[in-house]
Each structure stands twice: as C-alpha cells, then as structure tokens.
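Following: one structure in structure tokens, then a few remarks.
For chain A:
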Amino acid sequence: MELFWLLGIPLTGGIFLALWGYRRNAPEINALFSLLTLAMAALLTVRIVEAGPMMVGNGWFFIDSFNVFLVALTAFVAFTTALFSRPYMRIEQEHGRLNATRLRLYHSSYQIFIGAMLLALTTNNMGILWVAMEAATLATVLLVSLYRTPASLEAAWKYFILCGVGIALALFGTILLYFAAEKVLGSGGNALLWTHLNGVKAQLEPTVLSLAFVFLLVGYGTKVGLAPLHSWLPDAHAEGPTPVSAVLSGLLLNVALYAVMRSKVLVDGALGNDMAGTLMMGFGLLSVVLAAFLIVRQTDVKRMFAYSSIEHMGLITFAFGMGGAVANFAGLLHMTMHSLTKSAIFFAVGHATQKTGTQLMDDIRGLIKTNPTLGWGLMLGTVAILGMPPFGVFASEFLIITTAMHEHPWATPFLLLALGVAFAAIFGKVQPMVFGETELPKLPYQPAQTPVFLHLGLVLMLGLFIPPYLAAWYKQAAHLLGG
Partner candidate 1 sequence: MTALAYHLQIVNLLAALLLLISFAMLSQRRVVGLVTLFAWQGAALALSTAIVAWSTGQHHLYYSAAMTLGLKVIAMPWYFYHLVKKLNVNRVVEPMINIPTTMLIGIVLVIFAFNLALPISEMSGTVTRSTLGIAMACVLLAFLMMITRTKAIPQVIGFLSMENGLFFAATSATYGMPLVVELGVALDVLVGVFVLGIFIFQIRETFDSLDLKHMEKLKEK
Partner candidate 2 sequence: MSAGILLQIAQTLLAILLAPLLMGWVNQCRAWLQGRSAPPITQPYRSLRKLFHKDAVIAHNASPLFRFAPYMKFACMALAAGIVPTIANDLPFSPAADVIALVGIFALARVFLALAAMDIGTPFGTLGARREMLVSFLAEPALLMVFFTASLISQSTELPIIVATLAHKTFAIHPSLAFAAVAFWMISVAENARIPVDNPSTHLELTMIHEAMILEYSARHLALIEWAAALKLFTYSALGIALFLPWGIAPQGDIAALPLALAAIVAKLAVGGAALSFMEAVSAKVRLFRVPEFLGTAFLLAVLGMLIHFLLEG
C-alpha cells in the first residue's frame, strides 16, 4: 500500500504541477509532495526492516533491504533538494535566468524524475527497470537544458544521445537476458521478473548471460558515469541548474549502479566465476584514476565536483566489484555518504555561484567573509568528500582500501594515488574560494542552509557512529549482493 502511494505521489505531483502551472507557492507544493514521498518511503522502510523482503502486485514489485535503503536515501535527498531549490529557483528568477513556464517544466519534471527513479528501484521486472531508467533520463534531459544557453543545450544533447545509446544497449542486454530466461521460465511475463531469475540463475545459459552483462554494463554504466563512458556527465552537471546537478550525481548515478548490481547478482549466479566483478573493478579503477587527473585542470566548480562524482562512483563500483561482505557493506555505505555529501556540496556551491554570478573558481573568493555558514558548509563538505575523518566518507574509504589491501593489493597504489591527487587538486581549489578577501552583494532571499548542515551532520554522525539497526540493515543488503 505504501508502495502504491510512494510511486503515486510523485507522479500525481508531476501532473498536478504541470497542469496547475507556476504559481507563487509552486516550490512549496513541490517540497510538500517530496515530503509526502519521504513519509511513504519511511513507512515502507519500517515495514521492510520489520517484515523482511516482500513482493507487491503479484510479483511486479519486489522490495528487499537493498533497494529499500536506496528508496529511503532517494526520497530523503529528493526532499532536501526540493527544500534547497525553493530559494535557489526564486533567486534564479530574480536574476532573470528563468521564467514561469520553465519553472513549471522544472517542478513537474522534477517530480516525474523522482517517481521514475523510485519505480526503477522498486520494480521487480528487468524490463520495467529499463523503461523507468529511460524515463528518468528523458525527465532530466529538459532540466539540463533549462537555461536554454548554448552550453546547456550542448550538454543536454550530449547527455541525451550518449545516455540514449547507452540505454539502448542496455535494452539489448535485457533482451538477451529474456532470451536466456525464457528457456528456463518459458516465455511470458515471469521470464523477466528478477526474483524468478534469481531463483533459477544457476540454470541460465552462461554464454548468453556474459554477453548480456556486457551490454547491460556498458548501457547502465554510461549512466553511472564509468570512464570511458562518462563523457556526458561533467557537461550535464555543470550546465544544468544546481538542484538538478545535486539529484543527478546524488541519486541518478546510484540508481543506475543499482541496475548494474541487480544484473551482476544474476550473472554471478549463472557464470559461477567473477567475470562481472573483474569488469566492474576494471571500470571502477579506470574511473577513479582518470577522474582524479582530470580534476587537476578544472576551472569550473560544478564541473570539478562532477568529476569528483565520477571518481566516487568508480570507487563504489570497485568496491562492489571486489564483492564479499565487507566490500559490499563499504560500497553501500559509500553510496550513502557520497549522495549526502555531494548533494550538500552542490547546495553550497549553488548559492556560492549565485552570490558571485559565476561558476569560475578563480572569481569566487572569501565566501567565509560574505556568508560564514555558507563558506563553512562548502569547506566542511569538501573536507568530508575528500575522505577526511571524522566524516563518514572516510569510514567507507577506510573499509574499501583496507579490503583492497588484502584482497587485491595491486589495486591499492592506484587508488591511493588517485585519492591523493584528487585531494591536492580539490582542496587547493576550494581553499581560496572559501578563505581570503572579497566584496560581494547580499542575496535577495535567505539561502537554504539547513539542508547543507543536515546532510553534513548525518555524514559526521555516520562517521563516528553507525546505529546498530542501520548497520544490520546494511549487512543484510550486502548479503543480498552476494556477501
């Protein structure tokens, strides 16, 4: 029942906001819908944590502790982002970068986007999963080009084409999956239900599945932003409105990775070797290293943090590739930490860029003077994302690196090198933005700082203390991923 509402609310929200148009309090309504969604997600989570995995709608939906954790995360970040976008979008309107019609588009497709992601997370049907992913892409394409500047159009076009191609390949992978499944399950609806597939994964034809996995990995991997398929990501993050960047790197990447993980579980079962894991580790490592070295050259702040998202996604993929209880646990933890921290950073960056009217880091100076809370938010967020204790990102990185150290020692030098380079680059660029002297005007609206510190507070807490039930929950999820 919660599930129905969970999916229903955002969709109705989308439609409602589309019809109702941009009125004065549309942002509040947007936030309200997100809040309701969050509430539903909470209820659902409680249910799952109590009663364990469950099937809904005669098998079309399946919720276990893995995806319910992502559902909760998605709903939460979606809500905080809605809160953040309230003043942000108003200020954008003040600055005349957006008008009512575009804001209408923004709000309705924001809800649709959230709905699509939730659908992708909760569905049990690999086909529907694909449909939902495609829907999420389409919902965000127009958001990326919301400013209608040449740059944003270009970014959106690249985003659309590259992800479109990727997603098409993923569809091919799904077809192959179905092709293999129908041998066992017979043709018809059930052959794509993940639970059924999971039940019979040992009998699925290995050659087909390995082929399918390649297509699925390249397909969904494009959306995860794994190098060298990542090319769209920095452009889309840098040119879209900041709330969109926040949800893109905070949520969409996770969902895409979730899709990869679901298929990995099947393929592992079918092949009985760790081909899938090896591929993922390769992709992950490549992404981490490449992103780290690309960060060094960045001048645009959002672009830089986009690359950092690639780096962290690579890290998570690497962790999942290693497999095993600890690594999966670390991967899930890192997913959470990255979503929270990165979205917090984008919130802070968003207001910073609004203050200065530019995204060029050389022109942003002395935030700590003009708006101390904002400055400290950005500084602490950066410190957190760079894996400095006591923030939670360190906890997960600690686990990942230590696991890598005694399972794949060869990989550790690359990881540490990349992390070191990224640290030097990002911190060296953020420090002068936060510190130093400057003269800047005030903003027309009080920027939203609650979300930033809410997220950072959570990250800090998780770094020092992970509540037992949360830990148990992660462990369960890690186990589902074949820990």
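In picking the candidates, the idea was that all candidates are chains of the complex that A comes from, given by their letters.
Methods note: a contact is a pair of C-beta atoms (placed from the backbone, for glycine too) under 8 Å apart; a residue touches a chain by one contact, two chains touch by 3 or more; residues count from 1.
Nothing here was measured: the structure is a model prediction, and the numbers come from that model.
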For chain A, as assembled in this complex, the candidate in touch from 1 or 2: 1
Candidate 1 partner contacts - residues on chain A that touch it in the complex: 125, 127-128, 130-131, 134-135, 138, 141-142, 145, 148, 150-151, 153-158, 160-161, 164-165, 168-169, 171-172, 174-176, 178-179, 182-183, 187-189, 191-192, 205, 207-208, 211, 234-235, 238-239, 294, 297, 299
